[in-house]
Structure formats: C-alpha cells, structure tokens
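Showing just some of the chains, left in place.
The first chain written gets the first letter, and so on, giving A and B; residue counts start at 1 in each chain.
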Amino acid sequence: MTDGARGSEAAPELSRTELEDLYAEYAEYLDEGPLERWPTLFAEQAVYRIVTRENFERDLPLAMILCEGRSSIEDRVYAIANTAFTLPRRTRHLISGIRANRDPSEATVDWMVTANFAVFETLEERHTECHATGRYQDRLTRSAKGKLLFLSKLAICDSALVPNSLVTPL
Amino acid sequence: MSCPSLREKTGVSEAEWTDVSSLWQSSGTHRVPYRVYTDAGLYARELERIFHGPGWSYVGLEAEIPEPGDFKLTRVGKISVIVVRGRAGAVAVLQNQCAHRGLEVCRHAFGNTRSFQCPYHQWNYALDGRLLAVPFAKGIAGSGGMPDDFDAKAHSLTPLRVATRNGVIFAGFDNGGMAGEPLESYLGEKMLRWFDRVFDGRALRVLGVSRQRVPANWKLMFENIKDPYHASLLHVFLVTFGLFRADNPSRTEMDETGRHSVLTSCRGGARAANDATAQMSSFREDLVLKDPKLLDIVKEFDGPETVVMQTIWPNLIVQQQANTLATRQLIPRGVASFDLVWTFFGYASDDEPMRARRLRHANFMGPAGLVSIDDSEVMDIAQRGIEADPSGAAVLEMGGRGVEDQDHIVTESAIRAFYGYYRRVMEL
C-alpha cells in the first residue's frame, strides 16, 4: 500500500499529509490570522495572482491582485491591515480536490497542483455568503531547508462580478 | 406568497415614495435629501430621464471589438444592449431584446458572430439589427406562417444612436425622435480637453475587465469621484505615498451645465510631513514598501497633472492615476445597488515595461484595489447609514455653497454642481 502523489516513483518526497497541510495552513492564515504568516508560505520569487475566469479565457492579463515576489505579497498584507479602510469581515476558505503532478518541465523538485476553492464571507449584521468560487493553479517547490512553498499561485474566480470588495486574498 | 428562502423574507423593500414637490427643502445643493438614495419612485424617474433619456451613455471602447462581427454586452441604464462592429467596420448598438417575444438574443459578454439568432424560434438579425429571417415565415406546405402584411423591417433589434470619439463608444435612446445633442457639444469644450488627453487618437489595448456590484445608490459613486476632499483623508495609501495629497496642486473643473467634471492633481516630490499632513491622521511617515516597483511611475502625459479623474454624466468615469488607465462604467441595479465595470487599458504602442507597469499599477484600482477598496467599503456604509434613517440630508458645504471651479481640494463644489444639474433634469 502506498500514499504517493501521482507518479509516485518520480516524486516520492511529497506526502499526502504534507500537501494537505500546506493548503490547510494557507486557509488558516487567511481565515484565522495572523495574516502576516500568509506570505511565509510563498517562495521569495513567488508570483501571486487573482484573475477572473472572464479575463483568463479571453487571454487578458489583468489581475485583481498581482504580487510579483514575496516582498510584494508582504506589502499587500501590510496594506490590508494598515492602510486600507475595510469593514469588519471574516472569510472561510474551503478547498477540495487538491491534486499534485510532478512538473514535467522542470528538473528541480517542483509540482503542479490544482484544487477547487469556495470562499465564504461574513459581515456584521449579515448572514454568511458565498463570496467566490474558483480554481487554483499552483506550482510548489521546496526551500533549501525542505519546506514546501508556493512558487506561484493563480486563483481563477468563476464569477466576473465581485460582491462589492475583494479584501482578503482568495 | 410563501417566501422560498429565509433570506428573502428579510428583503422586504420599503419603497418610501416621496412627495417630490417637497423633497428638496432648500434652494441650492448644499443639502442633499437622503431620500434621493433610497426612494424607489425617484429611482424609476432617474432611469427614465437620466439613463434612458436624451444624453449619451458610455458603452465601451472600440478596442474591445476590433474585428467585424466582434460584440460585447452591456447595459444602458437597465436596458441590455449589444455593442457590435458591423461588416463594414461601423459600430452599432442594439437593444438586446428579440422583436418576437422579448428574449435576450445575445447571452455572451463578448464574442464574434455573423448574425444574432434568437434561440427560441431562430429569428435572425443582422449586425445592424435588421430582421433577416423568420423560420417558416411562409409556412410549411402552404399552411401557417406569418401574415402577408408582416413587415420584417418593423421588427428589428432596436438600434440606439451611436457616437464615438477617439475609440470611445457612446450610445443613447431616441426619445421622441430627437437625435440627441452631438457628442462633442454634450461633453463641452472644457471636458473635451481632458477627455482627449487620454483618448488622444492612439490605438488602445485592453488589459482586462473587472466588475463589482456595489450595494449603494449609483450617485454615491459619482459623488466619490467628484470629491477631492475625501481622497486626502480616506486613502491612506495614496496620501502616504504622495500619489494624492491635500497639499498637492489640484483643480476641480465643471462643464457649464455642472453634469460633468474633472479632478486633477499634481504629485509633488517630497513625502515630508508638513502643515497639511499634520491635519491628516491618514499620513504615515514611516510606511515603506518592501517592493518599491509598485511606485515606479513614469510620466507619460503633457502638463504637470499626475492624476486626472473625469466624470461624464451619467455613467462614465475616466481614470488616470500613476500609469493605470481605465474607464469605469456605472450600471444601476436598483435604488441601492450598481455595477461598476472597470476596463483597464493601455496603448497599442506601449512597450513591455509599460504594459507590465500598467498591470502592476492596476493593484491600486478595481474590486481589490489598494486605493479603490476604501471607496467601495465606504459606499456600503454610506448606503446603510442613510437607509437606517433617510429623513435627513447630506451637508455639502466644504468650499462654500457654490458650484464654481476650484483650484484646491478642500471643496465639494463638483458634487454641488452635479446635483444642480440633477435637480433640473429630475424637476426636483
């Protein structure tokens, strides 16, 4: 009995729990905080983007959030927490169908990972609502110390229409 | 009716129809009665007179539909319209309602087609709206079909009047046969100058579209953009990084009717604290970006202005802030909701670094914008605050009670001018 990611011969070093835990931490830092821990899941040169399916399918490059590098991700976190005016809100990320494939284009130890997400949002005096659903298309790598990190993360929103504001990253 | 959902039960709309003759208690517009943001009757009148009325509404950029047969869907007021480039290259704007039984004939936000075919009975319309074919119009085997006097020409997709200027498309309904004012005189000379600054005839390249549904009355969006006062206080990000500050040279200009306006500002050099910043609790001297690329701004227009925000009655905002350019279109969605549709663009001649820069600066704007998110959040609690008790009125006295152009930001003059025109059109 085995528990390998697909093509387990080629990538024997990615365990199911390690993969699940990365996404669990990702959701935890966004939903529970502290938000400042969220950038620690990204590699230094990581690119993080949120796009709509509409732009994605029309090959238009616009992103709702575009961070080029972990520094830029940290700036976004700082801005959300310190410069932006936002109403009290809480998000909840549900992520399922996490599936890893060894990246065939890379000699390094990288994986392509896809997953489905649903993000719920709760505002004061209002019921919890579905804020966005969509698809992650990610690339993972390992730090020198062996920590699993996002080398890139792309969140593709199903809806072209945001319910007012997109404050917390998807 | 038994409500189908717990949620809906709470949605009872308290349409509070107002006696319009007594709505505005004072002359002038240094007070704005809150009912204009909550009253369903006034909203119906707005749709009729403002959005479906004799003016010009923005519907898109030519660059969105570059090829013959390219189309996009949008709305003028609440009416769905197709913006389409014809075979010969001319742009048409057609009401998206089948002449047979009213279906939306087009369901895709963007696309390319040779004709529009209604799914229900396959009535087929040309790109200019003409009814081309009615299946079985002559019946089958001598039975049925349309009456002999059926005149296909009377059953087209209703075309709107269209005007374009330097790649920007406007449209309007025909009201009682009036063709509408020419676009250039509608905009007016003062506004044209600023409009042509960004839309100077260069080919545009669309970078993408963002859409957000804001739970607020549409006028709150226009107020926001016509309000330089808030920008220096609410937008900590702008202020801190000097993208907009109260002590920067700024101007507010209106066209002669007051319906359009432009706000300009010139970024200074230093980020130092001074007298003005002392009054801004928004100013954070200590804030430094870890990734300074975001503030790598290249001057690209003549003149000292670094920010130009133009509002064009009744549904367009033209934004230039740093190197991010966008049109923002307002689509009303009820008295307390509107869609804000952002079309980010650059020029076809942009080099790759400029294209990358525009995409990077797009982080300032849109539903997740480091700046604009402040505004969408504020509009939410503006609407909620007003709805809780719409018996009062907004106080618009910053910079006096007049509606003149101003060369500073400490003014609500452009909002007052806007409501001056609004009162005339709405007969309030």
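Everything below uses one rule, namely that a contact is a pair of C-beta atoms (placed from the backbone, for glycine too) under 8 Å apart; a residue touches a chain by one contact, two chains touch by 3 or more.
These figures come from a predicted structure and were not determined experimentally.
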| item | value |
| --- | --- |
| Per-label copy numbers for the whole complex, where each distinct chain appears once | A x3, B x3 |
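By definition in this document, only the chains that are shown with their structure count from here on.
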| item | value |
| --- | --- |
| Chain A-chain B separation of Cα centroids, rounded to whole Å | 32 |
| Touching residues (chain side chain B, partner chain A) in the complex | 7, 109-110, 206-215, 234, 236-237, 240, 284, 287, 289-291, 293-294, 339, 344, 355, 359-360, 362-363, 366-368, 370, 373-374, 376-378, 380-381 |
| Chain A - residues contacting chain B, complex | 50-52, 54-55, 58, 60-66, 68-69, 71-72, 74-76, 78-79, 82-87, 127, 160-167 |
